[in-house]
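Every protein chain but one is kept in place in this view of the complex.
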Amino acid sequence: MSSPEQWTHPEPGEAPAATAATPTAEQVIAGLRATSEGGAELVQLLTPEGERVENPEFDRYVADVTAEDLRGLYRDMVLVRRADRECNALQRQGQLGIWVPLLGQEAAQIGAGRALKPQDMAFPSYREHGVAWCRGVRPEELLGIFRGTDNGSWDPIGKRFHLYVIVIGNQVLNAAGYAMGQRFDGKVGDDDGEATMVFFGDGATSQGDVHEGFVWASVYDAPLVFFCQNNQWAISEPTERQSRLPLYQRARGYGFPGVRVDGNDVLASLAVSRWALDECRHGNGPVLIEAYTYRMDAHTTTDDPTRYRLSDELEAWKLKDPIERVRVHLVRHGDADQDFLDSVQADADQLAAELREFCVNMPDPPLERMFRNVYAEPSPQLDAQRDAFLEYAAGFAGGEH
Amino acid sequence: MSSPEQWTHPEPGEAPAATAATPTAEQVIAGLRATSEGGAELVQLLTPEGERVENPEFDRYVADVTAEDLRGLYRDMVLVRRADRECNALQRQGQLGIWVPLLGQEAAQIGAGRALKPQDMAFPSYREHGVAWCRGVRPEELLGIFRGTDNGSWDPIGKRFHLYVIVIGNQVLNAAGYAMGQRFDGKVGDDDGEATMVFFGDGATSQGDVHEGFVWASVYDAPLVFFCQNNQWAISEPTERQSRLPLYQRARGYGFPGVRVDGNDVLASLAVSRWALDECRHGNGPVLIEAYTYRMDAHTTTDDPTRYRLSDELEAWKLKDPIERVRVHLVRHGDADQDFLDSVQADADQLAAELREFCVNMPDPPLERMFRNVYAEPSPQLDAQRDAFLEYAAGFAGGEH
Amino acid sequence: MATPVMNKTAGAASATQTVTLGKGLNLGLRAAMEADPKVIIMGEDVGKLGGVFRITDGLQKDFGEHRVLDTPLAESGIVGTAVGLAIRGYRPVCEIQFEGFIFPAFDQITSQVAKMHFRSQGRIKLPMVIRVPFGGGIGAVEHHSESPESYFSHTAGLKVVSCSNAVDAYWMIQQAIRCDDPVLFFEPKRRYYEKGQLDVDAEPPPLFASRVLRTGDAATLVAYGPMVKTCLDAAAAAAEEGRSLEVIDLRALSPLDLAPVFESVRRTGHLVVVSEAPGETSLSSEIAARVQQECFYSLEAPVLRVTGFDTPYPPSKLEEDFLPDLDRVLHAVDRSLAW
Partner (left out) sequence: MATPVMNKTAGAASATQTVTLGKGLNLGLRAAMEADPKVIIMGEDVGKLGGVFRITDGLQKDFGEHRVLDTPLAESGIVGTAVGLAIRGYRPVCEIQFEGFIFPAFDQITSQVAKMHFRSQGRIKLPMVIRVPFGGGIGAVEHHSESPESYFSHTAGLKVVSCSNAVDAYWMIQQAIRCDDPVLFFEPKRRYYEKGQLDVDAEPPPLFASRVLRTGDAATLVAYGPMVKTCLDAAAAAAEEGRSLEVIDLRALSPLDLAPVFESVRRTGHLVVVSEAPGETSLSSEIAARVQQECFYSLEAPVLRVTGFDTPYPPSKLEEDFLPDLDRVLHAVDRSLAW
C-alpha cells in the first residue's frame, strides 16, 4: 500500500494514489506485496521458516520466554486449532447451527491472550476462541452460542473475558468505558496496573463506534489496547474496501502508537502485546496493534469463499502457518522431541473428544429461560406474560414442548 | 499540542503525553500556544497586522487575486458580519427564536465560499451564513429556520447549497455520497470537474458519521473537501476534549492530505480551499482542511460563555480579527480609500435594514404546511388526519388559529 | 406504472415461472436496474458474493462495480452516503445484511432520510430503498432474527412495506424502487426459499395496498411478512374443523391500508393480529387501536394479538416457543370466539 509519509506533509498539486473501486496496477502489486509480506514495518520475531530474528525494540519483552514457555504456546495453538476444527465438524454434522472458524489466527490470539495478566480485562468480538482459551474459558463454554442454547455460558466478570459481541464495533466503546473505569479506580500507573484489550477485525475499523472508541480512549488516556486482527477479509470484502492505508497507521490520526505485528508469529504477538499492555498499565495508553494474519477458512460455516477469493492466496498463507514455524523452531533447537509433539497431539485429541461428548449431550434450555434475566428487578408485565405462556404450553401436556 | 511524529514511529517504552481530563502543565502551555498561534504548520498569507507573507506552496492559488477581488472579499466579510449582528439583535428583540452567531469566522467561510465554483456543491452545518452568502443564498432565506416558519427557504438543488443540518456529523456522510455521485457521473478529472465541500466543527470530529465520511470518501476517491472550522469550542468544551492532536492531522490516519489554515485569513482560506477543490475536481480527493479560527460570540443566543471561558481569550483573538487585517492591508497599499470603506458600510447597513424589514413582516406558515411534503407520493392516512384537523381548526372560526 | 419494467423483463423471463421469494427479489432488482440506469445497489458483500442470501447474485457481474457497490463495513455510512447519492439523482437500494444491524443507521434514517422531503418543502426527493431481511425461525445467532419494523412505522416520513411471497417480492421491490419516497423494505428471511408462480406479464396490485388472501366469515387474521404463511396454514387447519377464517396480508406497514381489515372485521366481528415482533408498542398495538375505534360496534370480542414476547430474541433453541405458530394463532381464535 502507499506510504503515509506523502500525505502527512501534503504538497499542493500532488495527488493521492487512487485506491477505490477499480485499483491501479501499481496498487494491485502493492496490495499483493503487502498481503504476502505485511510491509516494511511488520514486527516479526520468528520467520515462517522458524528462524528467530532479532528485534531491538521488542526482544526485551520476550527475553524471559523459556523453551518451556514456547512449548506451552505451541500447545495452546495446537489445542485451540483442534477445538476449532472439531467445532467446524460438529456444525457440519448438525450439532451446531453455525461455527466461526479461528483457523489461521491462532498465533495472533494466543500471543495476545498470554500477554494478558490476571488483573487485565478482555473484550472479544466473536472469533476470539484462542483468547478465550487463555482466559480460562473452556471451549465447551462457547458452544451454547453456536448451538443456540445460550449466549455464552462463562462468567464474563469472573473470567475477565466479556461476552462475545456480534454487532461490529460495539465492544470497542464498551471496552473504552471499562478501561476508563480502571483509570478512575486508580488502578493505572505501575507494573501491577490494570489494562484492557479489545478485539476487532479489519472490517470493523470502518464503524463509527471504533472511531469513537479511539477518541474516548485517547482523550481519557484509557489503558486500552486496540487489538485489530487484520485477517485480510471482512466476509467477501478485502481490506482495500475499508482503508487506503495499512490499518495500524490509523492511530496516527489520533496521537497514539500503532504497530503492525506478524499475526502468524506467536512470539511477536506476545512481545508486542506485552509492550502495549505495559504502556497502558503504566498510564501511557491507548495503543493500537494490527495483527497481520489470514482467515484460512470461510468467514463462517455458512460462507463460501470460492465465490470471492483465489485458492492461490490461501496456499501462499499456508506457507506461513502460525503453528508450523514454532514446531520447526522447537525441533531445530532440540527444545521439542517427537514424544512432546505426540503428547500435545494426544491432549488435543482428548480435548476434541471431550468437546464433542459435551456438545452432543447439551440439553435444550427450559421455556422459562426466555423470560428470565430480561430485567434485574421484576417486571409484573413480563411475569404475567410468562405465566400465561407456561400455562398455555403446559396445555400441550409436554406433547410438542 | 504534541507533535504527531513521535507517534508515527512508536518507541516501545516511550509514552504518549497525557492529554485527558487533567492536562499536564506542558500541555496547557502547548495548548495555549496553539490557541494563540495555531502551531507551526498553519498556512497564513495575511498576518493579523495585514502584512502579505509569502507561501511557496499556496501563493499560486491566489496569484490572480486583484485589489478589486480583495475589496470584494472585504465587502463580503463586512456584509455577512453586519447581517449576523442584525440577526443577533433581532433575536434579542424577540423577532427570532434563536440565532447562531457567525462572528469571527467570516474569513474562513468567505475564503471557502468564494473558492467554490458554480458547478460545485456545498453541504453546510448550521453556522455557515458566510458560505450561504457566497452561494447566492440571501440572509432572508436563512431566517425561517430561526424564526420557526420553515427549515430554510432556499432551493438547495438550484443554489447547490444543501439545507442546514443540525444533527452533528450527518451532513458529512450525505456530502460523501453526493461527491461519490459526482465521480460516478464522470464529472471528475479536469479543470471543469465538480467537487463538493462539507462544513463541520471541531466538536463534530468525534462523531462516528464524520469518521465514516472519511472512510467512504477515501476508498471511493470522492471529490470531497472536508472543511472543519475549529473555532476552539464545542459549546462549552474546548478542542482538547475531542482530540490529542491538531485536527488537521486526523487525515494522516486515512491517507489523504490534511492542512491547517489560518481561518481568520481570508486570502489563505481562499488559497487553501482552491487548492483542495482543485485536487478534488482532478480526481485526487478527498482533502481535509482545518480552518483555525475562533467563535467570538456565544455558541447561540441562548448560550452563556462566561460560565466556561475567560474574556482574555476573546481579547487575544480580537487582535486577529479577520476583517481588520484586510482593511489595513487594503488601506496601506492604497487599494481602498475612505469612500470605499464608507460605501461598504452603507451597503452593509442597507442589507441589515432590508433584513430587519423582511424579518418583522414574515408571515406565519398556514396550518396545512404541517401536513405538506411529508411524502412525495400521497398518504391517504395522513390526508385523512389533515382533513379532520383542518375541519376541527375551522371550528374555532379563526378565533385562536 | 409497472409497464416499462414488464416489457423489459418479459423478454428476459418466460411468461410464468416457478421462483423462490429470494429469486423473485433478485429478478425484480435486475428488472429495476435494467429499467433505470440511476438504480444502484449498495451494501456489505452485495458484489461478488451476491449478498449473504444471494439476493443480489450476479448483479455486479452484469451491471458493474459502479452500480453494485461493496461498501465499507458501516451501516450509517451506507445509508448516509445513499442519501447524498439520492440527492445527486440516483435511486440507491441499500442492503442491510441482517435487521439487527440497521441500528447504526438509525440516526441517518430518522434524522435525514425520513425528514428530507419535508424539511426541504418538497424540493428534495429521496427515492431510496433500504432492504432489510428480518424475522426469526432460521436457527441463527443473536441479532439475526429480530423484527424491528415497528421502529420505522412509528417514524413519520418513511414508508414501510413487507412482502410475504415470491410474486409480491418481484413486484413490490420494483415498485418500491420506483417510489419517490424512501421505503423500508422488510424481507421475511425465513421465507426466502418459499416458491411461487411468477407471471412477469401480469399487472401487479399497487404497492401500498393490503390484500385479502383467503376469505372467511368466522374471524379475521391479519399479518405481514413471515407470519402470513403461518396464518394461511392456520386458516387451512381451521377449515378442516369447519371454521372459515379470513386472512389479510397487510403488505403496507406504513402508511397502513386498513380499509379491507375494517370491512372484514365488520363481517366477522373477531380479529387476531399476528406478528413476530414483541407486542409492546408495536405495529400490532397500532392495528388493535385503530380497529377498536373504527369497528367499535362490530367487535364481538376485543382485538387479540399473537406476537413475540416482550423479551430480547432468545437463543435459537427457544425460538419456536418465542415465535407465533399455528397453535398459538388458533388458540387466540378460540379465545376470541369464546369471548
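For reference, chains read A, B and C in written order, and residue numbers begin at 1 within each chain.
One rule holds for everything that comes next: a contact is a pair of C-beta atoms (placed from the backbone, for glycine too) under 8 Å apart; a residue touches a chain by one contact, two chains touch by 3 or more.
Note that the structure is predicted; figures quoted are calculated from it, not measured.
Contact with the omitted chain, checked across B:Gly97, B:Gly136 or B:Pro378, is made by B:Gly97.
Among C:Phe118, C:Tyr170 or C:Tyr224, the one in contact with the hidden chain is C:Phe118.
Contact with the chain that does not appear here is found for just one residue of C:Phe103, C:Phe134, C:Tyr192 or C:Phe208, C:Phe103. If you put the missing chain back, the residues of subunit B touching it would be 21-22, 97-98, 144-151, 166-169, 203-204, 206-209, 234-237, 241-242, 302-304, 307-308, 364-365, 367, 369-371, 374, 381-382, 385-386, 389, 392-393, 396, 400-401. Where subunit C meets the omitted chain, the residues involved are 100, 103-104, 106-107, 110-111, 114-115, 118-119, 142-143, 150-151, 153-154, 156-157, 254-255, 278, 280-286, 288-289, 292-293, 296, 301-305, 309-312, 339.
For subunit A, the residues touching the absent chain in the complete assembly are 150-153, 155-157, 162-163, 165, 167, 170, 172-182, 184-185, 208-209, 212-213, 215-216, 219, 372-377, 379-382.
Simple rule for what comes next: only the chains that are shown with their structure count from here on.
Mean C-alpha positions place subunit A and subunit B at a centre distance of 41 Å.
Contact of a single residue of subunit C with at least two other chains is seen at positions 66, 71-72, 74, 76-77, 104.
Of all residues in subunit A, those touching 2 or more other chains are 21, 206-209, 241-242, listed in ascending order.
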